[in-house]
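A single protein chain has been removed from this complex, and every other one stays in its place.
For clarity, chains are labelled A, B and C in written order, and residue numbers in each chain start from 1.
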Amino acid sequence: MVSLLEFETTLRPLESELEEARRVGGNGHVDSAQERLTDQLRRIYSDLTPWQKVQVARHRERPYTLDYLQWGFTDFVELHGDRSFAEDRAIIGGPALLNGRSVMVIGHQKGRDTRENISRNFGMPHPEGYRKAERLMRQAEHFGMPVVTMVDTPGANAGLSDEERGQAEAIASSIATMLALRVPTVAVVIGEGGSGGALAIAVADRILMLEHAVFTVASPEAAASILWRDAGKASEAANNMRITAQDLKYFGLVDDIIPEPVGGAHRDHAAAASSVASAINSCLQGLSELPIDELLAARYAKYRNIAFFSE
Amino acid sequence: MVSLLEFETTLRPLESELEEARRVGGNGHVDSAQERLTDQLRRIYSDLTPWQKVQVARHRERPYTLDYLQWGFTDFVELHGDRSFAEDRAIIGGPALLNGRSVMVIGHQKGRDTRENISRNFGMPHPEGYRKAERLMRQAEHFGMPVVTMVDTPGANAGLSDEERGQAEAIASSIATMLALRVPTVAVVIGEGGSGGALAIAVADRILMLEHAVFTVASPEAAASILWRDAGKASEAANNMRITAQDLKYFGLVDDIIPEPVGGAHRDHAAAASSVASAINSCLQGLSELPIDELLAARYAKYRNIAFFSE
Amino acid sequence: MKEIFKRHPRYAHAPEAFEGMPDNLWVRCPQCRELLYAKEQESTLRVCSKCKYHFPVSAHERIAMTVDEDSFREYGQGVRAADPLGFRSPSQNYSEKLTEYAQEAGTNEAFIYGTARIEGQDVVIGAVEFKFCGGSMGAAAGEKIARAMDLAVEKRYPLVIFAAGGGARMQEGVISLMQMAKTLAALDRLRDAGLPFFSVMVDPCLGGTTASYAMMGDVTIAEPGAYIGFAGKRVIEQTIRQKLPQNAARAEFLQEHGMVDLVVPRAELPATLGRLVRLFVSCNREERRPVGEPARV
Partner (left out) sequence: MKEIFKRHPRYAHAPEAFEGMPDNLWVRCPQCRELLYAKEQESTLRVCSKCKYHFPVSAHERIAMTVDEDSFREYGQGVRAADPLGFRSPSQNYSEKLTEYAQEAGTNEAFIYGTARIEGQDVVIGAVEFKFCGGSMGAAAGEKIARAMDLAVEKRYPLVIFAAGGGARMQEGVISLMQMAKTLAALDRLRDAGLPFFSVMVDPCLGGTTASYAMMGDVTIAEPGAYIGFAGKRVIEQTIRQKLPQNAARAEFLQEHGMVDLVVPRAELPATLGRLVRLFVSCNREERRPVGEPARV
């Protein structure tokens, strides 16, 4: 059983019933208990508030980039390092096969436990992480591999040493490089899309978002402390900031929403990965048919025309 | 008066004579004393041993890159930094005008006194120096500016932190970038061309060398300690290693030798800079007439064909 | 106005400077505490004559201080922010706030731009107006920055931008965030056209501003003492759990760390930009790069 979030407490009795049915035996009992549980899950997840989505997107059993690579791709070879300062384990990347096609996969990577989280800095990259990403993008371009990115970070790391090594420059350069890549690009927001640190690898020909993923200009906690003057008002901030896949699709900032398994991607990594892989694959099929100059013109127009102003 | 090297001691009485003549007055006396001094200088400098040339090339009053920029170019704007880690003052660079044409000048820079030498690390770059050089080369290429480099280093710095930040990668990448630049390139060895740390910015369409500059695969001291088993045998090593401009011209590794003022470039910075500037200018005039693809093909052939082997 | 600074205590000394004690003959330097004669502030370009502290100046003032007299022609004044999210918080109603910002700043948005001449040479020049919502890059500001780039391409002029502000405007959510991508997309066209971009970063220059177009200048310039970085001082202090040294993430620190080409005092900026324009334009770059070729930014 996965760990329950606070708004899932109504599942607990149903889980107990299912366990009891399994203990007692009898397929009929098990099936109907399972069905009640699934129904309740479906009910809860069909009506999540933005703040609840934030919690799902941050769920510690949610699939991360490496899980999607394991279940949705084959032959992944992880490449390491920025070739100038360090290996950053908060961003991973390397070539892999997707339906027999070589693609370059680059994604934020959180840790599953405390030790791994420390080594991966909770998925918050340093400048060298973005420089590795940029290196791999250029490599993909050189070899004609499409680039697939997976976005899942609370944000770029914000320490003094990050300033010393040019966090801002690294992010800006990664965005600029990705916008100009002469290969098709697909980004999938799989969890938290946290501000510039997420955008650094998200400016693709197609931006997809998992059903319960979020994308924020600032974390709800930060927004609450600034605009609500109270970091505890994160849920209010989240509900006002239009951070869900559904909101962003409405604003045209996201191209498509990938449905999650009932009860969220963390309840079935394999099924989530299979949906993600097939969504990426169909995007790439479409994008690969375009001549590269048309693709680049369309990408330019997509980003140049993000505009909500009066004149 | 500049400081005298050990093989210049015969100048001392002539210098005294000249001083005396000046004190006493009388143009005839001064002129003839000056003439005797100049004759002696010419005699000494027309027959320097390789080891003596090493000493001239390392003379602490020898003109450095900034001196050539001051006397041979105008409107130099020094640009700084590798955009990822640090500013390295052992390599300087930026655009300047040469005969009304914008060129990108990049060169090793030694310090004139102890304090400056510490800040410039005695002209021994760290990886970030080569990365700055590479950044400026790409900028020059983008804006169609020819690249002019000035080579004058004992070698790249060899500390553990240089290994951590990829000294080898930085040098290799600088060479590879310079070889592929789609603008004309001219390198001038103005002092010491020390091994890979010099080559990093020396692989130009034309390599020029000042008359008394040297270019070594390893410092004479290092070669002596390895091959002669005695670091004190540096002069023997230097005399065997074919490190002078004249030797390298003979082997076709250097395209042209720029004559120095009588008694060496350190005796007249302005005259040395004027010779260097006009040599560079005439190289660039020739190179600019070639279509860029021919230029690149010729550059490729130049380096691909450096070959002394039997078959 | 006050509100912004309450929310951004890292600029705690700024209000005094901004307000300039209008009814008074004297202005106090927030860095060295010297009392400066207010009437002299204009002739000193609002630089403290004692410690060289660079007082904040408005976007219009900056441009006026930099370009040839009366050469600035403003473009795009009609572009104004909308309120795409219908944003409300206890402290504000965004659409009403916008009117306030415009009144305080004297501009319609957080960015102004146009054509001008520097030492007789044509340029497109723009500047972030910090008084307009902290110089943040809402969709209207982002559009104006992108249009400044488009205008430079159209006229084939070099581009100069005074970059400042923290980047994201929270009240416009991810639409604001995406202006980072939008300005970089527009900047790529400028690169394709072989035109130089001189980015002048002034205090404070942060977040979505530095992490997009500001750091991608062909030449990056900073005003002395300007705080320039990805994260604000307070955010870094929270991350590293200690006080930042006074010089951390200031212009000179950034130059030491390889991010900034030049730290140029306000008074020397016209000459420096004039020389740079001459150097980068006189090279008469032929357009060798095929349209659509990847930019090497």
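Definition applied: a residue touches a chain if its C-beta (ideal position, glycine included) is under 8 Å from a C-beta of that chain, and two chains touch if they have at least 3 such contacts.
Just so we're clear, the structure is a prediction, and the values are computed from it rather than from any experiment.
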- So which of B:5, B:97 or B:296 would be touching the chain we can't see? B:296
- Message: Out of A:13, A:144 or A:232, which residue would touch the omitted chain in the full complex?
- Response: A:144
- Task: Out of B:4, B:118 or B:226, point to the residue that touches the absent chain in the complete complex.
- Result: B:226
- Out of B:97, B:172, B:262 or B:290, which touches the unshown chain? B:172
- List the subunit A residues touching the unshown chain? 75, 77, 79-88, 95-97, 100-102, 128, 132, 138-139, 142-145, 182, 292
- Query: Residues on subunit B that touch the omitted chain in the whole complex?
  - Reply: 141, 156-160, 162-169, 171-173, 175-177, 179-182, 195-196, 199-200, 203, 215-218, 223, 226-229, 236-237, 240-243, 248, 251, 253, 292-293, 296-297, 299-300, 303-304, 306-311
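Quick note on the criterion: only the chains that are shown with their structure count from here on.
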- Task: If every chain is a node and every touching pair an edge, decide which shape results: line, ring, star, complete or other.
- Result: complete
- Item | Chain pair showing more contacts of the two, B-C and A-C | A-C
- Task: Please compute the C-alpha centroid of subunit A, do the same for subunit B, then give the distance between them in whole Å.
- Result: 52
- Item | Between subunit C and subunit B, distance of the C-alpha-averaged centres to the nearest whole Å | 41
- CA centroids of subunit A and subunit C: separation to the nearest Å works out as 32
- Query: For subunit A, which residues are shared contacts with two or more other chains?
  - Reply: 164-166, 169, 173
- For subunit C, which residues are shared contacts with two or more other chains? 215, 257-259
